[in-house]
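Left out: one protein chain. Kept in place: all the others.
And now, chain A:
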Amino acid sequence: MSDFSEELIKSTTEDDQGERCELSGTGMHFPWLQKHIETVATGGKKEKDFAQTTSACLSFIQEALLKHQWQQAAEYMHSYLQVLEDSDSCKRQAAPEIIWKLGSEILYYHPKSNVEAFNAFADRMKNIGVMNYLKISLQHALYLLHHGMLEDANRNLSQAETWRYGEKSSSQEVLINLIQAYKGLLQYYAWSKKKMELSQLDKDDYAYNTASQNMLDHSWKTSVNLGALIQIPGVWDPFVKSYVEMLEFYGDQDGAREVLTNYAYDEKFPSNPNAHIYLYNFLKREKAPREKLISVLKILYQIVPSHKLMLEFHRLLRKSEKEEHHKLGLEVLFAVLDFAGCTKNITAWKYLAKYLRQTLMGSHLAWVQEEWSSRKNWWPGFHFSYFWAKSDWKEDKALACEKALVAGVLSGKGCRYFRYISKQDHQVFRKKIKRMKKLVKKYSIINPGL
């Protein structure tokens, strides 16, 4: 029992150690300083031989790992295990975690290691000290998953799930939730495999009934396992996705909507664009009204204006009857093209060219001018430079034509991009260029009076 009581006093001693390297008075920690002024930090006392030896051994292991010398690392590790007998209780308690981290890494990459060796190591490490049991169990399960041993992983998680030590602390609770959620994810995997099988079976088949019964059992268990984790603020994308899929399959649309709405709109959760995407996709499947879809995408637009769903958002806005939506539709297109990753998105340019014409035809020149005023000092250099004219024409002539039309409309006939493209002579695009020139002449916002 000595380990247990030691770990309970651990938290206080750990803080003391943290203070040791903060010699600056700024609160910043300088890990590299300690070795230079060791004697200052330890108050003039020299480190004991054993401490020196173990820290040297530790650095050898780390060095070997970084040099991918797994075998050497294993040999050093063999010696390093002695640290478990350090008379300094602080070090002795920190040791199991270090040993686990380094040891599992060695065993993962060592060319001669195998699952049995890893299992044996993990099982022993779990029982050295109590604080690491859950963490190690989870990582052990993930290792097994990685090696395709789903059943072993599931067994492992079930074991860890029922493990308790002392009063349930908050960190323990999160870990147990995670363990349960991973178990739920495994069950989801089994469920979706069954679903696949079921979809291949004939409904009148005898086997169909048993299979569907099986699925029902699974879903009940899984919802219990996944539900708890999703309530805690965090980013739980895979869990939420699988949970919602199961709820939807069993017709619990309200439950699914609640989970997704909570995941997207709860203030305590970190801002997560995926949450809004899931909600949008769900509502789309549900055939929700356009107004509702627009309101979801509006939030996504504020978080990630460069998302590829924005083009879909634009289409929705274009189809809407409201004038303010039409204005937002223009804004969205400009915002998408602001981003470096979207400069070659031909759909976006096509939409913008078309919509600009439409907007100007609808005599909403002010909208265009409003959008353009904040961009006119950098879009020409960013999109409509001579360099891009040349390279776009070389790589993608259709894109170049769309861009040239936008360039002409926004910055006039004098724009270098427009001039370069309009001078090109190409059989296929001759007609297009001619049309482009005509449109620019008609709609260019520069000198609109002419």
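Just so we're on the same page, a contact is a pair of C-beta atoms (placed from the backbone, for glycine too) under 8 Å apart; a residue touches a chain by one contact, two chains touch by 3 or more; residues count from 1.
In this section, contacts and distances are computed from a predicted model.
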Identify the UniProt protein name of the omitted chain, choosing among "Tubulin delta chain", "TATA-box binding protein associated factor, RNA polymerase I subunit C", "Beta-hexosaminidase subunit alpha" or "Protein HIRA".
-> "TATA-box binding protein associated factor, RNA polymerase I subunit C"
Touch with the missing chain holds, among A:I277, A:L405 or A:I421, for A:I277
Of A:A56, A:V224 or A:M361, the residue in touch with the unshown chain | A:A56
Across A:Q200, A:S363 or A:N377, the one contacting the chain not displayed is A:N377
Missing-chain contacts mapped onto chain A | 2, 18, 21-24, 26-33, 35, 49-50, 53, 56-57, 60, 62-63, 65-69, 71-72, 74-79, 81-82, 84-85, 97, 99-101, 103-113, 117, 120-121, 124-125, 128, 135, 138-140, 142-143, 146, 175, 178, 234-239, 241, 270-274, 277, 303-304, 306-307, 338-345, 374, 377-378, 381-382, 385, 387-388
